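One structure is given here, and the rest of the page talks about it.
With one protein chain withheld, the remaining protein chains of the complex are depicted in position.
Here is chain A:
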């Protein structure tokens, strides 16, 4: 970097490898590149691409889990499995939509909460406090602990007579029996504010709604059981994301921060205008990983609630598992996972769009506009 002289007049210097003609050397490089990439490409093809294609095929069949899904005896049903969970009225669609509803509330609460808490913890740990190493380990600990162990601990913490309710009891609150309480949080909040009566919901909300569930069902909020799962997951994962933020925080350029101090920016302004923009790539990474992980939540449901109570902790991943392994509806289960895949792709793309660097995008746009202007009045081509 430092020693290379700047190319004069904007002319690019081509790095020369070997002495043959440029075209032949390029072909040789291509071959070598493919030779090096082949093992990886084969592995990815074998263990990622082909299985995905196979699963997609299964989602188009009525395979019952016996023998090969590619044998002649397996019936091709087109998009029937997708129709059963998306458009046809019936229990299959109702279950899938209930699972989507639960997971949507779950994502809506877990992703912002875990991101905010991770960022908060990282900021605290990045300041000058004592026993930094201890706190860093303490916060990170839940992330590296097996989710099975944590789930078991939470089952005991959140039973009706468990530690959480004992703690609530100190403040005179009679806690619920968390993992068997199917009441929706929004329903309860509405009750508390006097907006409606859960025992007798407003007819406008119960009379209809999209995709087989009533508006009243869609707007129930997470059940108390799901809320307990949300607490568990936020507590578990915040520590891991904290570490990512911490690493990024240590990369925030000190000179910019100093310049901000010199400019008289207060603490909040420095955070808002210097730290947060510098953290944007990490923020994007954390929310994306969070979004993908939370849409695929499975192990906590499998271990703690199995979709109960009243299906309020049912998630698409868990429903897909039971549909395949317990009920034997493999095609429908595969269709569910592809719908879930589509949801994740769409939401991640949307999130990428929302979190794009607006300044950089504006700059690029301006540069393109400038380039267009230039081509119309070209008088100098140094490069081509």
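The rule we apply is simple: a contact is a pair of C-beta atoms (placed from the backbone, for glycine too) under 8 Å apart; a residue touches a chain by one contact, two chains touch by 3 or more; residues count from 1.
Everything that follows uses one rule, which is that contacts and distances are computed from a predicted model.
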I notice the complex is incomplete. Of the names "4-azaleucine resistance transporter AzlC", "Multiple sugar transport system substrate-binding protein", "Urease accessory protein UreF" or "Thioredoxin reductase", which is the UniProt protein name for the chain that's not shown? "Multiple sugar transport system substrate-binding protein"
Candidate in contact with the missing chain, chosen from A:49, A:144 or A:173: A:49
Decide which residue listed in A:32, A:327 or A:342 touches the omitted chain of the complex. A:327
Hidden-chain contact residue, picked from the options A:67, A:202, A:253 or A:281: A:67
Residues from chain A at the interface with the omitted partner, ascending: 30, 34, 38, 41-42, 45-46, 49-50, 64-71, 90-92, 94-95, 159-161, 177, 180, 182, 199, 307-311, 323-329
